[in-house]
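Of the protein chains in this complex, one is absent; all others appear in place.
== chain A ==
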Amino acid sequence: MGYQEIIAYGIVILAVAFLIKKSFWKSKNNKKGSCGGGSCGCS
C-alpha cells in the first residue's frame, strides 16, 4: 500500500468517525441562548 492509499483511507476513516460522532454524541457545550429562547436573562 503506497503513501497515497494510506492517507486516503486514513481520511475516509476520519470522515466515518466524524459522522458517527455527529450522529450519536450530543454536544455538552451549553451556549447562552438568545432572548427568544428565554435564556438571555432578561427577566
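Operating definition for what follows: a contact is a pair of C-beta atoms (placed from the backbone, for glycine too) under 8 Å apart; a residue touches a chain by one contact, two chains touch by 3 or more; residues count from 1.
Note that in this section contacts and distances are computed from a predicted model.
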TODO: Tell me the UniProt name of the left-out chain, picking from "Oxidoreductase molybdopterin binding domain-containing protein", "Multicomponent K+:H+ antiporter subunit C", "Ferrous iron transport protein B" or "Diguanylate cyclase (GGDEF) domain-containing protein".
DONE: "Ferrous iron transport protein B"
Task: Hidden partner chain, residues of chain A it touches - done: 2-5, 7-9, 11-12, 15-16, 18-19, 22-23, 36-43
